[in-house]
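In this view, the complex is presented without one of its protein chains, the others remaining in place.
Order as written gives the chain letters A and B; numbering starts at 1 within each chain.
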Amino acid sequence: MKSQNERKRTFLMISIPILLLFFAFNTVPLIRGFIYSFTNFRGYGKFDWVGWRNYIDLFTDTRVGNSYWFTFKLALVATILINILSLIMALALNAKIKFKSFLRGMYFIPNILGALVVGYIFSYIFTYILPAITHAASMLASRTWAWLAIVIVCAWQSIAMNTLIYISGLQTVPEDVYEAAALDGATGWNRFRYITFPLIMPFFTINMVLCMKNNLMVFDQIMALTKGGPAQSTESISFLIYNNGMHGGQFGFQSANAVIFFIVIVIISVLQLRFLNRKEEQL
Amino acid sequence: MANENIIAKEKFNWPVTILLLLGLFTVLFPLYMTVIIAFKQPSEMTNSVMGLLSFPETWSFENFREAMRVTDFWRSLFNSFLITAVTMVFSIIIHSLMGYAVARNMNTSKFYRFSYFYIVSGMFVPFAILMMPLVKQTAQLHIDNMFGVIVLYVVFYMPMNVLLYAGYLKNIPIALEEAAHVDGASTWTTYWKIIFPLMWPMHATVAVLTALGTWNDVMTPLVIMSGSGVNTLPLAQLNFQTQFGTNYNLAFASYLLALLPMLIFYLVAQKQIINGVINGAVK
Partner (left out) sequence: MKRLMLVPALVLCLCMSAFAAPVEIELVQYKQEALRTFDALAKKFNETHKNIHLTISSPNEPMTILKTRFIRENYPDIIGIGGDMDYSNFQDAELLADLTGYKGLEKIKKAYIDIIDGLKFVPRPGVFGVPYMANAAGVLYNKDIFDAHGWKIPESWPEFMKLCDDIQAAGIRPMFFGFKDTWTTLAPWNALAVDIAPADVCQNVNLGKTTFTKEYHEVAEKIYAMLKYAEEGPFAYGYNDACTAFARGESAMFVIGNYAIPQILSVNPKLNIDSFVMPGRNDSNHTLNSGVDIMFCVMDSCPHKEAAYEVLDFLLEPENIQAYVDEQNSVPCQTGEFRLTPMLNGMKKYIDAGRMSDYHDHHYPSEMAVDAQIQTYLIHGDINAFLARFDKDWIRYNRDIISKLKNYMAAH
């Protein structure tokens, strides 16, 4: 009983200061931002209260509507693509391969290169090199395909990070599990399906959530590749929030946008977490 | 020891190695473009495919020297290094503690389950809405400096890292701690003696992901330390971009210089991730 109390007390002493820190620098500014969403504040200077106007505008703005459609389409496709590819990459890089460190290092590079480099290189590839090979028009100039170009670049950059998380997940799978499996004759796909995957399921959950979040908040790749074009077909929600809230004078309106966006992603992610956690327990 | 011998005797998986080497093209080609652009002069830039892929006229390190001069390389590097390293250390300590508290109590306590979702949902707050309030808040607290930037990073990366640590701890059996408890060790001691060392692969992963985010980040130091004259490497790299012109050659040289420390750090951390397994297997 005494040790139970000691345990409880220790956990509280750990978590309360950390929660306070988090509250002070995440929740407090969020609340302030929420308050600004009822104003026409431009970030500095004087402002007026406008009541619910920003929220009403939000639901009648076709540009905002289009950006939601675009962002979710992109996030869904990119998240699935990235997770499949990075799981394969992690398994491959974790296998008994030659040049292990070298290969792991090389495949990590896309994650370190800055947005300016990635933007320039991929613009070049999409604008000059791919059309030269395929004799088709540039993907970036096509309203139908520009979003796919952004998916490709997002995937190229973020596979490294998700692979890294899967690799560290694979380290928690004890070697003797494989040995036991080998004795049972489980190899290849079956070994993955019934042994490896269930064991790294928590990491699948983490990767799905992180990946979904990163892709829903896509911004850098859009600035680097299309700047929202062609014909406003690749404007993501974050693109609108940043460009119009920071550089434009729409801080109040975009705060409202950010609040709604925040609520939407939290709901999606919590549902995702709950669903995946339940799956974890089943496995 | 016997285990390791078996591993060493096993053959390399050559088909996977070869596939990985072939896949390396997707990384090497953009990297090749980056390197040759970094060596070229602005007057060598063309819009033709062959012109861009050709070697520079001379292989001179002049761009790298000039890039180092423009960015005040060593000083900016030092600032970036300081911010990244301190953030990393605090993140590993604080976030692993919080992850531990959450992971061990989530299933029994509403408070910890709420804390978990509260912190993780902080990940989805668009930075744009926090930015203006944070600028004001850090100024009022007189931490509109490097310290403030570090505090903010520790808060920003908390959601992702708590998610990672809590996920990892799911795969570490609680029996280990209970044994220590029976021996009369306090929860705090048990954590540092048993749990913390067990999490090395995750520490390395968290370190890499946190370092990567802070190393490349422009926005936070820009808005929090604006006008203070303290430059990080990404801030100094903004020098190459003005509204109507970008010197890609110098910029790329500078990005390559900034890439190296991260790559080396990643390779070192990778070793930790793998070593962690062997330690775990030996125990």
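List of remarks:
Everything that follows uses one rule, which is that a contact is a pair of C-beta atoms (placed from the backbone, for glycine too) under 8 Å apart; a residue touches a chain by one contact, two chains touch by 3 or more.
Since this is a predicted model, take the numbers as computed values, not measurements.
Contact with the chain not shown here comes from a single listed residue; of A:T127, A:N215 or A:S269, that residue is A:T127. When the missing chain is restored to the complex, the residue among A:T226, A:S255 or A:S269 that touches it is A:T226.
Contact with the undisplayed chain is limited, among A:S158, A:T196 or A:Q250, to A:Q250. In the full complex, chain B contacts the hidden chain through residues 42-43, 45-47, 132, 135-136, 139, 144, 222-223, 226-227, 235-236, 238-239, 241-248. As for the chain not pictured, it touches chain A at residues 40, 42-46, 48, 57, 63, 123, 126-127, 131, 137-138, 140-141, 143, 226-232, 235, 243-244, 246-250, 253.
In this section, only the chains that are shown with their structure count from here on.
Averaged C-alpha coordinates give centres for chain A and chain B that are 15 Å from one another. Against chain B, in their complex, chain A makes its touches with residues 3, 6-7, 10-11, 14-15, 18-19, 21-22, 25-30, 32-33, 36, 43, 92-93, 95-99, 101, 103-114, 116-118, 120-122, 124-125, 128-129, 132, 156, 161, 164-165, 167-169, 171-172, 174-175, 199, 202-203, 205-206, 209-210, 213, 216-217, 237-238, 241-242, 245-246, 251, 254-255, 258-259, 261-262, 265-266, 269-270, 273, 280.
Per the touch definition, chain B reaches chain A in the complex via residues 3, 7, 10-14, 16-17, 19-21, 24, 26-28, 30-31, 33-34, 37, 47-49, 52, 94, 97-98, 100-102, 104-105, 112, 115, 117-126, 128-134, 136-137, 151-152, 154-156, 158, 160, 163-164, 167-168, 170-172, 181, 186-188, 201-202, 204-205, 208-209, 212, 215-216, 234, 237, 240-241, 246, 248, 251-252, 255, 258-259, 262-263, 266-267, 270-271, 273-274, 276-277, 280-281.
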